[in-house]
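This is the structure I have questions about; it appears just below.
Apart from one protein chain that is not included, each protein chain of the complex appears where it belongs.
Take a look at chain A:
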Amino acid sequence: MTSENRFTDSPQFRFKNSRVSLNELILLDFDAERLRTELAQHAARLPSLFQQMPVLLNLEQVPADRPLPPLQDLLAICRESELHPVGLRGSNRYDAELCRSLGLADFGQGGRGDPSRTTPTESEEVVAAEPVAAVAEKAPDATLKAESRTRILTTPVRSGQQVYVQGGDLIVLSSVGAGAEVMADGNIHIYGPLRGRAMAGVNGNTEARIFCQSLEAELISIAGYFKASEDLRSDHWQKPAQAWLSGTRLDTAAL
């Protein structure tokens, strides 16, 4: 993946399409003092998470009649809690020129204003954002339930189907067909043959694992590190197996 300048006349840059998962800080209301305290409380509970974590400020759910503070003040509150806002969603509440001058990217109008969207409390508990390669588009506002983020599927995942579990594990009690794609921020357990693609830890969780009753996958990936079918046809092929990440190497072993 690294590009080394082997020749003196090689270009100085190249563009590469990469998908990065970003946490959104969704403001539901605005009261400067309360926001400051709530963020501080959160930071105290999860200090590791707030170390300059890049966030997308989402203002779409702040009631339209609620006055917003000067953008500079809002950013200052975030930065006090070691958050690093990189962009705005619902930026029509502020002057575009101002956003630009403060170095914030405009992410446009993202959501449908769904009131059932995740609260900041929940979304901030997601593990810190890290670059993820080869992850398909995911639903922007999958509703999270704090009680159980694990999803259990009892029917086969068919070719062409895509399942993504945000912030939890995926358990499939049947097969995952060739051409199907299962993804989870956590672990993936498949109690049947895995013939399609499985991607665990898609938000960058390198501790995630994949377990299956019969390893026949097209591709498996953990936190963006992947192995294609060709490299999987080893001793564990068509046998119960698990996959995990040791450093940057994806390892498989019999179960």
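The working rule: a contact is a pair of C-beta atoms (placed from the backbone, for glycine too) under 8 Å apart; a residue touches a chain by one contact, two chains touch by 3 or more; residues count from 1.
Keep this in mind: contacts and distances are computed from a predicted model.
Asks: Absent chain per UniProt: "Transglutaminase", "Septum site-determining protein MinD", "Peptide ABC transporter permease" or "Thiosulfate oxidation carrier complex protein SoxZ"?
Replies: The chain we cannot see is, by its UniProt record, "Septum site-determining protein MinD".
Asks: Which is it among A:N23, A:N58, A:S81 or A:S175 that touches the chain not included here?
Replies: The missing chain is touched by A:S175.
Asks: Where the complex has a chain not shown, which of A:N17, A:Q72, A:T155 or A:T248 is the residue touching it?
Replies: A:T155
Asks: Could you please point out the chain A residues that touch the chain left off the display?
Replies: Interface residues of chain A facing the absent chain: 155-161, 174-175, 177-180, 193, 195.
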